[in-house]
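This is the structure I have questions about; it appears just below.
For this depiction, one protein chain was excluded, whereas all remaining protein chains were kept in their positions.
Let's look at chain A:
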Amino acid sequence: MAHFTINQYLDEVSNAWNSRNNVKLSNVLSLRHAHALSSKLQIPAGTREVERLRLSPLDEVVVAHLRVIWALNVPDYAEAYRCQSALVLTFARMLQSCRDDNWLLKAMFTVCLDLRLLAIQADKHNSSKGFGKSIEALEKAAECLMACFRVCAADNRASNEDTKKWGMMSLVNQLFKVYFGINKLNLCKPLIRAIDSSPLKDRFPVSQQVTYRYYVGRKAMFDSNYKSAGDYLTYAFERCHKQSKRNKRLILIYLVPIKMILGYMPQRNLLEKYDLLQFWDLVQGVQSGDVRRLNVAMQHHQKFFVQCGIYLLLEKLKVIAYRNLFKKVYLLLRTHQIPMDALLCALRMMDIEDIDLAETQCIVANLIYEGKIKGYISHQHQKLVVSKQNPFPPLSSLE
């Protein structure tokens, strides 16, 4: 197929179209399929040959596709990207006009994925010209994807088998990838709502659900909803195909710290298996209330954590390390009335120098407020009075 002539190729197209073969149609429109490499298809304008097909409205799509193949060979990424966006918009119109029918969805997934990948390439190319990081193409790509999404989401009339709503989750996933890439997480909200309110919600293919929950989980994490973030990411991790080790690792990068915040520490062999030992020092620091060790570990792997976007999350871990440290003081002193001085002293031992009693009280107050310590502070006596029963409830038992 790598040596397709234009006529062979067009025969394939009309074949796929006339026999309504969704896989074939998706293949002939894919940029990742062998035909895209054929030197005989690299022609700047194939309008006349395509017109022979008389397959309106598909012909417009095919012309654009050939143009993209040509542009990629030049290579002119900006032009390739521009044509692919035009292709997707035309495709969306075609999709809309096919009433009570959804066999085009597979091809739609393909052209949309290609669009996103091309946008990344175009941006990369732009950035390499030396003007810093560029995201314009990716931003614009989201608009095209939204055009398709609207067509799918608005298809209310068709029956359950024929509705284009089956295309929603895949598009939402593509859009998530774009929004996370351009750092516009607020735009995810309406998409999540659309899926949540759909009756098909739990019936989409598992692979799509895994991706979907990975992103919804990360979004929840940014919104500080750690409980639901944990649930989404756990689902993603457990259902993710076991051969997709890279994906599993990506999920773990977020799942591990979230679980730690919720009070579950990972095993060393898990971290080892997925090459995530960066977390191990953190685990030990948090577990033993060794704030100093935690700080050192955070500093040491700072770059990795920042690039994953979890640096802030780790700051939350510090709170848990404080709780564990204070618990140690409590166990050492064997009293329910812990002097604030003792807590301050423990913090100073952890190399936290610029801290005073007022701030110590503030840290303790926040812990009590969050339910991580049961008790109250007596300002008059400068003491933390903890509950006789279960003064440091296990984190996993909290809301």
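Basically, contacts are C-beta pairs under 8 Å (C-beta built on N, C-alpha and C of every residue); 3 or more make two chains touch, one makes a residue touch a chain; residues count from 1.
Keep this in mind: contacts and distances are computed from a predicted model.
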**Fill in**
Matching the hidden chain's UniProt record against "SAC3 domain-containing protein 1", "Ras-related protein Rab-21", "Rab5 GDP/GTP exchange factor isoform X1" or "Os07g0506700 protein" returns "SAC3 domain-containing protein 1"
**Prompt:** Any idea which of A:Q84, A:N102 or A:N126 touches the chain not displayed?
**Reply:** A:N126
**Complete:** Out of A:S197, A:Q243, A:Q380 or A:S397, the sole contact with the unshown chain comes from A:Q380
**Complete:** Out of A:I6, A:I43, A:A86 or A:L185, the sole contact with the unshown chain comes from A:L185
**Complete:** Note that chain A touches the absent chain at residues 126-127, 129-134, 136-137, 183, 185, 222, 224, 302-303, 306-307, 309, 311-312, 315-316, 318-319, 358-359, 361-366, 368-369, 376-380
